[in-house]
Every structure is written in C-alpha cells, then in structure tokens.
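A single protein chain has been omitted from the complex, and every remaining protein chain is retained in its original position.
Each chain carries a letter (A, B, C, D and E) given by its place in the written order, and its residues are counted from 1.
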Amino acid sequence: MASSTTALVITIATIAAFHFSSPSHAADFCIADLKGAQGPAGYSCKNPANVTVHDFVFAGLGVAGNTSNTINAAVTPAFSTQFPGLNGLGLALARVDIAPGGVIPFHIHPAASEVFHVLQGKVISGLVDASNKVYLTTLKKGDIMVFPRGLLHFQVNSGKSTAIIIASFSGAEPGLQLIDYALFANELPSELLEKSTFLDHVQVKKLKGVFGGSG
Amino acid sequence: MASSTTALVITIATIAAFHFSSPSHAADFCIADLKGAQGPAGYSCKNPANVTVHDFVFAGLGVAGNTSNTINAAVTPAFSTQFPGLNGLGLALARVDIAPGGVIPFHIHPAASEVFHVLQGKVISGLVDASNKVYLTTLKKGDIMVFPRGLLHFQVNSGKSTAIIIASFSGAEPGLQLIDYALFANELPSELLEKSTFLDHVQVKKLKGVFGGSG
Amino acid sequence: MASSTTALVITIATIAAFHFSSPSHAADFCIADLKGAQGPAGYSCKNPANVTVHDFVFAGLGVAGNTSNTINAAVTPAFSTQFPGLNGLGLALARVDIAPGGVIPFHIHPAASEVFHVLQGKVISGLVDASNKVYLTTLKKGDIMVFPRGLLHFQVNSGKSTAIIIASFSGAEPGLQLIDYALFANELPSELLEKSTFLDHVQVKKLKGVFGGSG
Amino acid sequence: MASSTTALVITIATIAAFHFSSPSHAADFCIADLKGAQGPAGYSCKNPANVTVHDFVFAGLGVAGNTSNTINAAVTPAFSTQFPGLNGLGLALARVDIAPGGVIPFHIHPAASEVFHVLQGKVISGLVDASNKVYLTTLKKGDIMVFPRGLLHFQVNSGKSTAIIIASFSGAEPGLQLIDYALFANELPSELLEKSTFLDHVQVKKLKGVFGGSG
Amino acid sequence: MASSTTALVITIATIAAFHFSSPSHAADFCIADLKGAQGPAGYSCKNPANVTVHDFVFAGLGVAGNTSNTINAAVTPAFSTQFPGLNGLGLALARVDIAPGGVIPFHIHPAASEVFHVLQGKVISGLVDASNKVYLTTLKKGDIMVFPRGLLHFQVNSGKSTAIIIASFSGAEPGLQLIDYALFANELPSELLEKSTFLDHVQVKKLKGVFGGSG
Partner (left out) sequence: MASSTTALVITIATIAAFHFSSPSHAADFCIADLKGAQGPAGYSCKNPANVTVHDFVFAGLGVAGNTSNTINAAVTPAFSTQFPGLNGLGLALARVDIAPGGVIPFHIHPAASEVFHVLQGKVISGLVDASNKVYLTTLKKGDIMVFPRGLLHFQVNSGKSTAIIIASFSGAEPGLQLIDYALFANELPSELLEKSTFLDHVQVKKLKGVFGGSG
C-alpha cells in the first residue's frame, strides 16, 4: 500500500482541490436572522460564514421557570425565535415547570403536534379529540404522551413536588393558545363572549377581571 | 394542407397508438375508497376504472341546514368523508346556516386554515390570535374573512334574517373542535375541568348539563 | 369558592405576568408585505404590530365582474396578491361571473386544486384527466365540482341568466393558464405553433388575430 | 493499541448485539407494491424483507423508443408505476426520442416540475407562463431547460438526426396531459369543444378524426 | 339569566343533537396499525373506535438502556413503530444512555432533524456540515444541540457518570445510519470498501471483524 499512500500524500493539493463546492448551505441549515425578513417558511438565513457552534446550542432549558404565579406553572420556550438554529427544521422544545397544585390550563398548539415528557413528578394529563372524546391519564417520570396538532389538552400536577416536563413539537414555531387567555385577557365585549361560549355574565366578568381583560 | 390532412387521416391508428400510457391516476386524483384503509395522507384510492363524473360532484351544499336547535345554526360539511373526490387534494368546503340570534360558538379547525364567505345576511365574526389579540368585525354579503389554522374564532348572526355562509378549508379533513362541546359534552371530572379552565363549579355543572356531559 | 376568588382577584397582576410570550406570529400567520421580497413559500410577512382586522377581511367578491367581453365572463380573484391575509395559508378564492352564452374556456391551475361552487344559474362543466377521459356534467345552484390540480377544465353557461360561481383553491397563488391565451396571445411563431398543436395555418392566424398575438 | 484491539475483538458479539434495531424501513424507502392499495402519497410498501438491489435499479431508459408514428416521437417513462423503487421519493425520469421533424406537442405535467436534458441532437423548446409570456430557445447537447410545474411547454426536433432527451421530474408520478389528446381524443361533444376553445367547427372535426375522438 | 338557563336545560336533547359529526378522525390522528399496510406517509390507521388513552402514552423512555457493550451506550427508540400514536405526526423521541467512556459513533438520521437534550452528565458533541466544517462543543445538563437532517454527528461521554439524553426528531421514523455499521457490518467486499473509503486494507479487515461484517 506504500505506493498508493505516497500517491495520496503527493496529491494532497489535488485532493483538496477536488471537493464539491457548497458555498450555499441552503440544504444544510438556515440559522434564523432574527432581524431579517420572515416568510411563511420561517426567518431569513444568517450568513453561513458567520455561523459557529453556538448557533446550534441553547442552554435555556436547564433553568427552572418561575412558578410563583396563579397557575403555579411556567413555560420556557426553545422555539426558533429563542433558538435560531431551529429555523426551518420542523422541531422545537419547551420546558414546563408545574409546582404542586399548579396547572397548565386547557390550550392548543395551532402549528404543531406535541410530545410531553415527564422528567420529574406526577401529572394528570388530558386530551380531547374533535369528536369530544376525552383521554385522561396520570403520567409519571419517564412517561411520554402525544397531543396531535390543534387539539385541546391540559395538565395538572397531581403530586407533592414540582413536576418538570420537556415538551417537543413538530414545528419550529408551534404557537400556544391558552383558552382562558384567548377568551378573557382581551377586550372582546362581554355580550359577544357570553353568546359565543354560553358562559354566564357573572362568570365572564369575573374571569375578565382575573385574566386582565376588559369590555 | 390536403396532403398533410391525408397523411394525418391515414395515420389515425398510429396516432392512436402514440399516447403516453397512464394506467395509474396516482398523479391525477385519488377518489376516496371510504371502505378501504386510511393513512396519514388520506383514504386509499378507489379503482380508477370505476371513477365517473359523479365522483367529482357533490350536491349537499345546496340544502339549507336545520337551524332549529339551541345555537340556531347548522353546519353541512363537504369534507373528503362526505365528498370522496376531495381525498388528498388539500381542499374542503362546508355550508353554515345561522338563524337570527344564532351563533357558531368559539371553535378551531386543527388541520386547516379557513376562508369564511358570507352569501347572505350579516355576521359578527371574531378571531383571536396566539398573543390573545382579538380581531372583530361585521361581515356582510360578499365579504370573506380568513381564520389561520388552529386559532380560535366564532360567528354571531347580527342581522334579522338567516345568514348563509360557505366556508373553504385548506385541507380535505379540516376537523372542528367546538370549545363548549370539548369541555362540557364528555365525562371529564368537574374538579379537573374547574382546575384546567378556572371556571366556577356552578358554571361547570350547569354547562355539563346543557351540553350533555357528566362527571 | 370565595377565597379562591379573592385569591384570583388579588393576583391579577401575577396572572397577567404569566402568559406565554409570543412576540413572533410566525406560527399564527404571515400577512403578505406586497412590497417586500417574495420566496418560494410566499411573500415576506407584514410587521405583526401593524396587523389589524382589516388584514383578515376582503370585500372584493361581493362585486359582480364585468362580463361585457367576448367570452361573456369575468374572474375576480382573491389570491394572496389581492388579499394579503391569505399569504402562506394554502387557500384562495375567486368569483366567476358567466353571462348567458358565456364561457370560461379550457384552462388549468398550475399550483392548486379547485372546488367550483355554483351560487346561481346553470353551468355545463367539463374536466379531462391525464388519460384523456372526459367528465361532463351540468351543475345547478348549490352543486360543487372538484378539479384536481393541473388538469384541463372549462365551463359554459347553459342557462338563461348569469351564472355566479365561487371557486376555492388549495393554494394562495393557484395561477391560471387559459389555453387560448397561452397559445394565441403571444408572439410564438405560427409555424412552431402549428407543429406543436396540429392546428391548421388558417386557424392559427385567425385566433392569433382574435387573441392579440403575432408571429 | 493492541489492548483496545483485543478488547474489540473479544467483544465482537457484544458489538453485534449493540445496534439500533430498525425492523421497519418506513424511513428509508417504500418500494411500491403495485398490487396493493394506493393512497394520496403513493403505493403501499413492498415487504422490506423481500427487497433486493433489483428494486433500486431500472434498465428501460437504455432502449430507444419507437418514433414511427405521426408525431415522430416516443416517451419511455420511469415513473413509480414502472420503477417501483421511486415510490414516495419525489423523483421520476423519462426518456424522450424525437426523430427528425418530430415533435412533442404542447403538454403539461400536472404534478411535477421538469428538467429537460438534451443528450443528443437539437431541439426547439418553448415554455409559456401564466401571463402568456413565451420563452423560446434552441437546446443543444448538454443543455438543460426547466419547466415549472403545470405550465404549457413543447419541443420540436430542429436537427437532422434523432434527438434524445432525458426528462427528470420533481414527483414520482408527474402525469402528462397532451393538449391535442385531451381536447380531441375523447367524446367531448364538438359544440362544447368549439365553445370552450374558440376553434372552428371544421378544425375540431378534423382533429377529432386525427386523434381518435368522437362527438 | 334564569329564563335562558331554563331554555338551555329544556333543550338539552336539541343541543346534543346539534354537533358536528366527525366519524372520521383522519384529521385528528392516525394511530398506527402495525399489522396493516404502510405507505410513504406512514402506517394505516387503527380503527378510531378502538382508540384509548393508552394509544397516546408510551412508558419506555423511563427505563435506562443497557450500556454494557463495546460502545458503552444504548439507544431506546420511541418512533412510530414503538409508539403507534406518533404515526403521521412528524415527531419521535429516543432515550440515549452513554456510560463513562462511552460513545455514540458518527451517524446520521436520513429522515429527520434532531434536538439532543442532556438530562444528566457531560457530553462532547460534534456536528459536521456539508462544507466539512466541524462544530464541536461540550454539553452539560439542560443544554440542547440541534443536528440538521442528514448531517454527520457524534457524541462522547466526557464525564465520570452516565450521561442521559433525550433526543427529539422532526419525523415519526427518523432512521439511523451509524457509519461504522453501514461500512463494516455487512458483506460489502473489502476491495470495494477500501476504494470507496480510502481506508487501508488492514483497517478494513480489522473493523469488519469487530463489527461483524464479512467479505
């Protein structure tokens, strides 16, 4: 093999010359340029020449969210807006902390399916499908549950300690619409809200007060 | 031109012989075989040899829905399950009739965006985005409004006559999840429902009674 | 429940603080910025901060098109270029008016499937698939017909009054290629046109004259 | 390195045991089972256990098509129906032979874009876009031309020898609709055809005769 | 409000009657029928009538994999084949255990991008893009790193304790091709292997022995 080795060594320059030139990384990745234009497929790409390993790494999920609020829960997103390396790759994560007694109220993700993975604690988890059938279970450490895109679901901490969950999503910007906030945190006139939800006037006024809405 | 005509006439058989044989219509269409297997992309295809013009036509939207119910509204779907010709084509329709005082309560379509087109009447239409911002307007005959996939929206008839709407969807099976039914029409235990919605116990019990739920 | 109510009221600020911040609406929608760059997925997004309900509404389909032309028909599009709220959502509409004796000549939509919905009148509708099989029927008010993407179809008003149709498409920019215009409205040399269509020279010259072509 | 080598050798069985078991090749490929059900995404998959190298290879493009017909051209497809290994992979090929004086008349591919690559000969190639603008050029050996999905195009052999072309498509079943055949090879009634194309009665009758149509 | 309440209570049956009937869950989900046909989009759907909450839950990731092998690592997949609820949803997970000194050798996922999340331990993680640029970093607990689809990457445990990782993928069947196994675990003739990798004969024979290959 020596002769071939020599041949190989001699032709280093030739080897180096032969390589498929790929100046554009459009096929590899498109790190989000958060200051650039957005389109339906995501953010514009950061200049590949300026991409470093730091564009592929995100540390935010290691920090516990602050659950000192009414719902005793916190969500820490790692979507493409927080983690530009995810742009266009069809994937996102989020950390969910639910303190004892806490809850992630009924919500949907408009743009992605979700897998909910319990790292610590015990969580009652519910999913309702479009035929109104409810799927209810208690998840423990190591369990995962899938919520198909666009369907209502919620979680309640049923244990004595904080539950920690990692949620994975099938899109870089899954979105999140919490029903309570969508209904009660804005200025949608109460009369319309009552008509469109069948909720009582007293209930609507109360929750508008709670969630910061008006009208 | 006579000579070329003659040449053409003589070679009828040859012309007939030359044609790109396309025994499979996988590229053209895939009329749903409602009895066959379903996959993530839709129904299996009906045998192309048995396809007739009737597979491409659907008459159901010409009939007014029965609005004699509590919400004074009716939805008549033309999804792939009702109209097999739509299978795999990324499109569906539905007719919506809302009688005076009627409403289509808050709902989402998990799998498609929607364009709502008022053919007759006047409708108050509301959309809430994932930042909880509400977009409210009154639509009259000829107006269309778009509801991006997975976001909450509702409509209320604000006129004195029945409103008739045609909804178009960007998927063959858009799905529909009405919040009232998803929350109150099943057996999800009241305690969990209260916790996951912040609704009062009295409200939950009442609406479970109204929408046929239990627990 | 009073204590919880009080607790809820007291913690309004906390509730307000807890909400998933979604500064980017990349998941929700991407209203077209008609002045910005276009990419294969559509237009760039308008700044979400400037989005109002008017971006989700379009009124143009309520106006009858002007059918005083040779084909006695008019098409009024509501594609993303006319209705920026559709950008990236996989959906578009158009209004079609066909006066008595009028026609929408053979055409295709390169980028979308279509559902053709007759609101008024009677229309002969024809579809030809890739095996050259023809599907022909007469549509009346309330009927819908689907034309799978990229296949030739046409409509003729077979009634005594103007036919009004709403067409829905499975893409925000479906495109439209009318065969007569594609063949006869440009400067493609007649000799080539005759060779590539088998049409007679006299026919080609005549229709080039009719449709504004040359060569 | 001897010790690590020994360690590696000793643990052959262990190495062999560790491997990610992938019994399902759903991720790798889905060779078409031509006898099985079809869905919108393609054919069902052949049992992976029965897949051999022959499923990945196709020899048909090496044979010249028979151009002894009226248009003096032949198309030899390698779509998923002919080459099952392409199923679901978004790619197909076809060989085109055009004898001197021959033509591939105006046609579209409903389901895919095409790249047309001249291997031998000289070809006049034309594309018409949806604004009716025509793009015309002469292609020689080695040239490629792209025809975006769903747009009308044609080719004419402008040389003295047979032109050989390989066409690549962005879908496993691109489809092919030749305008002449779509219009004149079926039983669409002449009156309707004249109305929907603006062609003269004489022309329609003549070409129906030529292309094997009736009515 | 009493009168409306009464009206609502009285009309329970009517309410129950009004609901959008969605017998088909094609839009909601398509739990894999592992015994049924597979297509390019995934498995056929299990009968929705037989779907229970257990179809949405998977417990396998809570169990540590057995790392007593040569690479001192284990991968426990939760792909659609293991977790049928994921079918068609564009998402999958896997648990990775790497003992001290262990490694996940260079590999790719043909069908999905990956986010690698360290739950415990310290891992050196490397990614190589298509321009051959290498991105290298050390990940600690809470860090996530993204590997765009189809690019080579590897991980090495650089700590003193077992590293536990959860990998999320942007497809239900991401696939996994470990380079060492792809090259050395089969019967590809050594001569060809040497030619196609530039590896020395001695190296090829040795690793074929290690990884269970022949030829």
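Things worth noting here:
As a convention for this text, a residue touches a chain if its C-beta (ideal position, glycine included) is under 8 Å from a C-beta of that chain, and two chains touch if they have at least 3 such contacts.
The model shown is predicted, which means the values in this text are computed figures rather than measured ones.
Contacts of the undisplayed chain with the visible chains, over the whole complex, involve A, C, D, E.
Of the listed residues D:Ala41, D:Val75 or D:Leu93, the one in contact with the hidden chain in the full complex is D:Leu93. Mapped onto chain C, contacts with the missing chain fall at residues 37-43, 68-71, 73-75, 77, 80-81, 110-112, 171, 173-176, 178, 181, 185, 206, 209-212.
Within the complete assembly, residues 103, 105-106, 108-111, 124, 126, 128-130, 132-134, 136, 148-152, 154, 156, 175-177, 179-183, 185-188, 192, 195-200, 203, 206-207, 210-211 of chain E touch the chain that is not shown. The omitted chain makes contact with chain D at the following residues, 1, 8, 19, 22-23, 25, 27-29, 48, 52-54, 56-59, 61-63, 78, 83, 85-86, 89-91, 93, 112-115, 117, 119, 127, 129-132, 135-137, 139-149, 151, 166, 168-171, 198, 200-201.
As a working rule, only the chains that are shown with their structure count from here on.
Think of each touching pair as a link: the shortest run of links from chain C to chain E has 2 of them. Shared contact partners of chain A and chain D, listed by label, are B, C, E. The angle needed to superpose chain A on chain E by their Cα atoms is 180 degrees, rounded to the nearest 5. Taking the mean Cα position of each chain as its centre, E sits at the greatest distance from chain C. The most distant chain from chain D, with centres taken as the mean of CA atoms, is A.
Over half of the residue numbers at the interface between copies chain B and chain C are found on both sides, making the touching surfaces mostly the same.
If you average the CA atoms of chain B and of chain D, the two centres end up 34 Å from each other.
Multi-chain contact residues of chain E (touching two or more other chains): 8, 19, 22-23, 27-28, 37, 39-43, 112, 171. Taken pairwise by the contact criterion, the protein chains fit none of the simple patterns, being neither a path, a ring, a star nor fully connected. Interchain contacts (touch definition given at top) occur between A-B, A-C, A-E, B-C, B-D, B-E, C-D, D-E.
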